[in-house]
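See structure below.
All protein chains but one are shown in place.
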Amino acid sequence: MRAEALPLRADYARFQRIQTRWADNDVYGHVNNVVYYAYFDTVINRVLTGAGLDPATSGLIGLCVESGCRYVAPASYPEELDAGLRVAKLGRTSVRYEVGIFRADADVLCAFGHFVHVFVERETRRPSPLPEGLRAALAELIP
Amino acid sequence: MRAEALPLRADYARFQRIQTRWADNDVYGHVNNVVYYAYFDTVINRVLTGAGLDPATSGLIGLCVESGCRYVAPASYPEELDAGLRVAKLGRTSVRYEVGIFRADADVLCAFGHFVHVFVERETRRPSPLPEGLRAALAELIP
Amino acid sequence: MRAEALPLRADYARFQRIQTRWADNDVYGHVNNVVYYAYFDTVINRVLTGAGLDPATSGLIGLCVESGCRYVAPASYPEELDAGLRVAKLGRTSVRYEVGIFRADADVLCAFGHFVHVFVERETRRPSPLPEGLRAALAELIP
Partner (left out) sequence: MRAEALPLRADYARFQRIQTRWADNDVYGHVNNVVYYAYFDTVINRVLTGAGLDPATSGLIGLCVESGCRYVAPASYPEELDAGLRVAKLGRTSVRYEVGIFRADADVLCAFGHFVHVFVERETRRPSPLPEGLRAALAELIP
């Protein structure tokens, strides 16, 4: 179906450990497809909050305009996972992140995907350039 | 950024009403990007269970191998939404669904995306042809 | 274990239909215990927003200080449910709601519980008396 190579751990710039939760597993006993997007959201926003963007008060907020995921191998609660993160495109007002979810401490890829943030002013919801501190933090994630 | 036309209600074969929940809204006050995939999963599986596929006991199960979504306009709890569903590709062992989420009874598109199921035997997790009843139910969703 | 009678539909003041979602079912094939609290939150806040309390902007917000649930009979996606709601205690700054979750259009009780809101000023998070409009809307839910 697709000839392209699957991403490897070495393709990602930084890793975060992810705990699975009981309800991440659906009736088929594996982490549900939807939950991987919750992982994406969580690891991406940890970078933003780490760079000083407080979701409760910041003038600038990141709105997701596109996301996607391919599912390669199942994962199951209670196992832990590793999320690899890279910035694939750093624009003036937007960022494309790519995330790979691997078994903890293993080279087994469970799923990989992308997520695009457009940064907007909280009040007007109009696109706004990334401030320098945030841009620098995201630039570190370009492999 | 993209010149392609956005989907319209008329592009979808069938609609299901969706209730939002309190926790669908994230800290920015709108339905979180992840939640749209929960809507996708819910409306797609309602078609499958309606066609007789019992997720607890069926020999065949649908595994999601790919999904994606573009976010066009915000929605917020407590509003209701309409999910339009169509089958874009009906293969021997796989199905590509496309979903459009609209404001209830309105032409406002909030988000649209796709979702690919591969049907596998529950025990072996090997691809298996769609049985006739299920194939017929899905063929009704080809616009 | 408990001799007390289980609540009946007649014990609740108002009903809201609830859609289940695919991921509400956990690995055992039934709506997970946690999800009932999401139902509680959703039906209670629909009353508050219906009474004019906008969660994004209102000066007053309801904080949950206590909740509890007893689980009587299983429910499963894709079935629909009916949530019965009553106000069991309407204080100066707090409200105790009680919720019963029934099979749709049936007398089968799945779960029942309680939920206590203390109303506080959004900024200071200090308790604040319920405004008259909200108090009147909640008083209608006293059986």
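Going by the order they are written in, the chains are A, B and C; count residues from 1 in each one.
We take it that a contact is a pair of C-beta atoms (placed from the backbone, for glycine too) under 8 Å apart; a residue touches a chain by one contact, two chains touch by 3 or more.
Computed from a predicted structure; not experimentally measured.
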| item | value |
| --- | --- |
| Sole contact to the chain not displayed, among A:Pro55, A:Gly91 or A:Pro127 | A:Pro55 |
| Residue of B:Val34, B:Val47 or B:Val95 in touch with the missing chain, whole complex considered | B:Val34 |
| Subunit B residues that touch the omitted chain in the full complex | 22-23, 25-27, 29, 32, 34-35 |
| Touching residues on subunit C - with respect to the absent chain | 27-28, 32-34, 37-38, 41, 55-56, 61, 63-71, 115, 122 |
| Contact set of subunit A toward the excluded chain (per top definition) | 17-19, 21-23, 25, 29, 38, 41-42, 45-46, 49-50, 55-56, 76-78 |
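To be clear about the criterion, only the chains that are shown with their structure count from here on.
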| item | value |
| --- | --- |
| Separation of subunit A from subunit B, taking each centre as the mean of its C-alpha atoms, in whole Å | 22 |
| Centroid distance [mean C-alpha coordinates] between subunit C and subunit B, Å | 28 |
| Junction residues of subunit C - those touching two or more other chains | 22-23, 25, 29 |
